[in-house]
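Here is chain A:
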Amino acid sequence: MSLELKHVQITRKGQALFAPICLNIFPGETATVMGASGCGKSTLLSAICGSLSREFRLKGEILLKGHSINPVPMERRNIGILFQDDLLFPHMSIGSNLAFALPPGMPRYLRDEKVKHALGQAGLEGFEDRDPATLSGGQRSRASLLRTLLARPKALLLDEPFSRLDHGLKGQIREFVFDQVKKMNIPALLVTHDPGDMAEGPLIDLTTHR
Partner candidate 1 sequence: MKHLLSMMAALLILFYAALSCAQDWDDILKQAQGQTVYFNAWGGSQAINDYISWAAKEAKKEFGIKVVHVKVTDLGEVVSRVLVEKSTGRKDKGSVDLMWINGENFKAMKKNHLLYGPFTQKLPNYPLVDTENKPTTLFDFTVPVDNMEAPWGMALLVFQYDTRRINMPPGSMEELLALAQKHPGRVTYPAPPSFYGTTFIKQALLELTDTPDALNMPVSKADFARVTAPLWRFLDRLNPLMWRKGKVFTKGAPAMKQLLNDSEIFISLSFNPNDAANAIANGELPGSIRTYVHRSGTIGNTHFLGIPYNASAVEGAMVFADFLLSPRAQARKSDPEIWGDPTVLNLSRLTPGDRALFEKIAIPTASLPPAALSKVLPEPHASWVEALEKAWQIRYSK
Partner candidate 2 sequence: MPLTRKQHERLANVVTFTPHMRPGNPPKARADLPDQADQGISSGTGMGTFLLLFPGSVFFTFLVTVGAGLWGTWLPSLGYLPAMGKTTLTLHPWTELFNHPAIGGAVRSTLVSGWGTALGAFLLSGLLFAMNYGSRTWGVMEKMLAPILSVPHAAFAIGLSFLISPGGWLVRMVSPGLTGVDLPPAWVIPKDPQGLSLMIALVLKETPFMILVMAGALQQIDYNATMAVGRSLGYRPAQVRLKILLPQLFPHMRLSLYAVIAYSLSVVDMSMILGPTTPPTLPVLVVQWFNDPMLETRLMGAAGATLLLGMVLGSLLLAYILEKAIIRCFEWRVANGRRETLLSPMTPVGRTLLMGGMTVFTLTMVILVIWSFTWQWPFPEVLPAQWSFRFWEKSIHDLGSPMGTTLITGLAATMAGLVLTIGCLEYEATLSKTIAINRYKKCMSIIYLPLLLPQVAFIFGVQMLLTWFHLDASATGLIWSHLIFVLPYIFLTLGSVYRSFDRRIMTTATLLCGSPMKAFLKVKLPMLLRPILFSFAVGISVSVAQYIPTLFIGAGRFSTITTEVVALASGSDRRVAAVYALYQQLIPMGVYLLAIFVPKLMFINRKRMQR
């Protein structure tokens, strides 16, 4: 169940953004890619989840559970991603936002139950009908993570998810995220420019990695 990057490198107009990366992340582990803004760390994530824009080229191989996912389209990769903004859909309730991530074909009561259960885990009991805009920043972050996890991803990508949170909240959310990754037993990859965000897994610093 691991996520493996084999000599992964991204080029733009023939120029490489960073030296090839080799990295193996085990289930339940969160690896960290560090780097200043503009070093290509978000681009790396979009390559992994399959939303790389055309101007970039990907070299190397990305393996999920030992299989290359390079040719697999984004929607079938089964990878979850969290951005620094929560990106909750503003036109849906919290409940609908979470239910959106559940696989189809589940009866209504089961969906409701799963959503309720998920919310309960994050201390958001009874938030089903709430408007995302009325939640606090921390609550939104948690809801956003729950939504991502409800899709049962095989790997989780974290694109500076804590950078918008204030200091006190940050630690709390970090704990929550890393706990969930452990609980779900999936590999996770965190990119950040803030050393304070680092997880306990392997680490790559792109600033020095040229």
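Keep in mind that, in the parts below, a residue touches a chain if its C-beta (ideal position, glycine included) is under 8 Å from a C-beta of that chain, and two chains touch if they have at least 3 such contacts; residues count from 1.
The candidates came about this way: all candidates are chains of the complex that A comes from, given by their letters.
Note that the structure is predicted; figures quoted are calculated from it, not measured.
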Among 1 or 2, touch partner of chain A in the complex: 2
Contact set on chain A toward candidate 2 in their complex: 7, 9, 11, 14-16, 19-23, 34, 46-47, 49-61, 68, 70-81, 83, 85, 87, 89-93, 100-101, 103, 129, 131-134, 147-148, 151, 153, 195-196, 198, 202-205, 208-210
